[in-house]
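Complex shown without one protein chain; remaining protein chains in place.
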Amino acid sequence: MQYLPQLIASGISIGMIYAVVAFGYQLTFATSKTLNFGQGEALALGGLTGWSVTTWLIAHGIGVGVAYLLMIPIVLIFGMLQGAVVERLGVRQAIKTKSEAGWIMATIALGIIFKNLAENIWGRDALKFPSPLPEAALTFGSVRIQPMEIAIVIGALAMMLAVELFNRRSIFGKAVVATANDRDAAGLMGINTGLVIAFSYALSSMAAAFAGVLVAPITTAGVSSAAVLGLKAFAVAIIGGLSSGLGVIVGGLILGITETMTGYFISTGYKDVPGLVLLLLVLSFKPSGLFGKATIKKV
Amino acid sequence: MSNKTLLTIIGIALLVALPFFVKSPYYMHLIVTIAIFSIVTLGLDVVFGYTGEVSIGHSALFGIGAYTAGILAMKLGIGFWPSLVFAPVIAALFGLLLALPALRVTGPYLAMVTLAFGTIVQILINEMTDLGPWLDHFNLTEGPLGIKLVKPLFIDLRGTVPLFDMPILRLKEVEFYFVATGILLLAILVINRLVASHIGRAFEALRDSPIASDCMGVSVYKYKVVAFVTSAAFAGLAGALFAYSEQYIAPNTFGFDLSILFLLAVTMGGRKSRLGPVLGAAIVVYLPNLLADINLFRIIAGLIAVIALVSGAASLLRDRSAVRGVAIPVVLCLALFALSISLTTITDYKLAIYGVMILFVVYYLPDGIVGALKKAISTVKPEWVRTNVRIEATGGAGDAFVAPTSSAVSGSTLLDVKQALMQFGGLRALDKVDLDVKAGTIHGLIGPNGSGKSTMMNVLTGIYVPTGGEVLLQGENLAGKKSPEIAARGVARTFQNVQLFGELTLIENVLVGLHHTYKAGFFQVALKTPLANANEQGARQRAASILSFVGLAELANEEARNLPYGKQRLLEIGRALALDPKLLLLDEPAAGLTAPDIKELVQIVRKIRDHGITVILIEHHMDVVMSICDTVTVLDFGQKIAEGKPASVQANPRVIEAYLGGAAAAAV
Partner (left out) sequence: MLKIENLFAGYGKVQVLHGVSMEVPTGMLVTLIGSNGAGKTTTLRALSGMIKPESGSITLGGVEIGGLPSHAIARKGLAHSPEARRIFPTQSVFDNLLLGAFPRLTGARPKGDVQGDISKMFEIFPRLAERRAQLAGTLSGGEQQMLAMARALMLQPEVLLLDEPSMGLSPKLVEEVFVVIARLKSEKVTMLLVEQFAAAALEVADFGYVMENGRLTASGTAASLKVDPAVRAAYLGSAH
């Protein structure tokens, strides 16, 4: 059991990544009751775009730390554009025709297309991402933590906090929340709810892309595990409740820690299983999530 | 002999002759694969087309079937035929294991759950190479290495029938072809019977309106599980065939991409048909060949571009304002052609092309190829489509509608609601309401919007579980029971915003209400036993008489969604009557009706009461309430503020204050 603190520490950073991606699911679900089934691919694309920008900057003589910081805003913009494309091609029409199978299939299709394009551009193998921080681990007693893992936690929290602040403080953010509350009534206030939904998709993919560049330095960048990652993040979104803001952090931590434990005590081959089983169990027995409220059905 | 039987015989003859014309082992194998995939897609269509749920886990169920066959052969030496029994059973068991918890959720949730299931199964197949010290480190699945099998030779026909004098490998392939297509035909037969039966109607009913299904005694959950498990069994069966057809299976085959391919096949071919999924499977299986040959792909992309240009131009000539709608697909098709010219190899973009195809199908072919063809034909020759799809209503449409003799003595209490309390957060939608409904009467329930009338209906039919109080129907407490259980006890209802099964015909809508009269189960339906036939006959006669009771007999084979609004309300009442109810709840039946429609409605409600069925009526049209109700209860803010004969309620100052605004009082 002496490894327990180490396993928990390692689980926290990966858990925060799940939390950010899950947060992205929440954003679109709140405004439109739809989700991007290609959210994992959005993360992978973010990581790969970040890799290209960073390596290009480094090749032009810019230090790795500065290159990384310069890359972030570019990736954020790229993520927003990618999300806007998903909304325009995959979701808008289906919302109009109220076709649930339509947007599910369409966002899956877009995920496949993005993945395939990424494979052709960046190749199938995962790419080593230059780390902006020293890779030597810091030791706290018996626990060893990479500086980048700390950066992940800070970056993830900062991202979620920034979006939450935007939603609570700015009038445009309030318009987003109003659309989530009651789309028709928001329209009566002069809020273009279609635009808000598109915007929520842009934010959602932006969050995923950001998670992609946060995690890439400690893992790698690549699309091969994108789908599973998106699925596990969905598990986190469900555990946290699709409508409950900070539940995703708790959900992410639960999953991240369970995963490192499974990898250690059973086998790394099984490390994806607990997240998926958790998804099955939570959806089956408490679909509104551990932190969500049950909804009243209207007849 | 009907055209249909003739076509079937010709089709089967062609299938029998096929292997003697196709000499290439490669194409032989391709055809067998199409047959196998068709079994999966036909089964998937039961879930996707009929119940409307998206499953992204069918590749895993297919894989479970394949691995059942593989493990039986490799580890236990059990051969082909037994594995055809074990594979569907094991896959069905896994399907049940998934369905029991997962089918409480729907839509995107279910899609994600099935996706998770698929991923777990793939991981397990990869990892179960060592079951641990307790099981002697047993290697169950061989992991990524995969399992090899040998295609069986069923009967050595060489030397007996000259036609079969062929090399042994080819004979194996030909025999396997016969087995696979034979099983496919059987699958088509079983699914045909299933979807035409009361079980198939239950699938469609729960898709079109889950709430109405539950309230008609057709448990949404139960039938979704039935559909999913059936579908899983077909996937498992196909999996076993696949294992022997390929003679080698490995975990990577049964991934996410394959599930998407199955879904693409069903959507592209056309849901809710037998031809569609088979056609879709054929396209999906043949597609890689198409993509392997860049020149062929260029030609096809060119053809598509030309067709898109021509049809785009044609639709512009008809309607000039359609520019935006037409422009996008045309531009996309042209872009596809340009892409096909610029690329030197296409195989790397295989998945992207699947993705584009899915998008295209979702937007421009939502009913699939078969659906689009049907539509095209029905504009030219409507009678062809109609007679092929729908079975005529049989039996005496003139039979008088006979309600069951009610067990309740007229005038005694049928329904006794005691202190019903319904709380949503801080809001008391029903605040300790008592309601005493006498048998054989029409009991009116009125009050302003939001006063709790509809909440009361939902409590009575089990859609809401009351926070407190009792709902006694002839002494039995219904509070806490589920909607289908309450329906089975004789409580039927209509809905404020009509909840018909839109894609079912009128008679099929009523037949869903008659679901409780069917005694035949799944296997009896599949085998078409006399009991199953008798059930269907009896129910159809009853349904026809109910339709004539509500005056809709001549529209029996119309789809419900094509009915005018007023007739939809009448159909809803007819469907509720099919439940043989003791108590019928009508929720604003006159809303949105024109004056003549209302007159017809009033007469029908009176006739229903005269047949001994007790009615609770929520209505805003005061003239309707006053003219037909025996007793009226008034709710306001979830509380009962008045009750009694219509005239006395109408004169009650509290009622005038809260609701009538003096209108009715002046009218008397």
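Quick notes
Which chain is which? They are A and B, in the order written, and residues in each are numbered from 1.
Basically, contacts are C-beta pairs under 8 Å (C-beta built on N, C-alpha and C of every residue); 3 or more make two chains touch, one makes a residue touch a chain.
Model, not experiment: these values are computed from the prediction.
Seen in the complete assembly, the chain not on display touches A, B.
Within the complete assembly, B:H621 is the residue of B:K172, B:H516 or B:H621 that touches the hidden chain. Touching residues on subunit A toward the chain that is not drawn are 171-172, 174-175, 177-178, 180-182, 184-194. One chain is missing from the display, and on subunit B it is touched by residues 448-451, 564-565, 588, 591-592, 594-595, 620-622, 637, 653, 656-657, 660-667.
Convention: only the chains that are shown with their structure count from here on.
Note on chain placement: the centre of subunit A and the centre of subunit B lie 34 Å apart, centres being C-alpha means. If you check the complex, the residues on subunit B that touch subunit A are 48, 52, 54, 56, 98, 101-102, 104-105, 107-109, 111-113, 115-117, 119-120, 123-124, 126-127, 211, 256-257, 260, 263, 267, 348-352, 354-359, 362-363, 366, 424, 454, 457-458, 463, 495-497. Those residues of subunit A lying in contact with subunit B across their complex are 34-35, 37, 89-90, 93-94, 99-102, 104-106, 108-113, 115-117, 119-120, 227-228, 231, 234-235, 238, 267, 269-270, 272-273, 276-277, 279-281, 283-285, 287, 296-297, 299.
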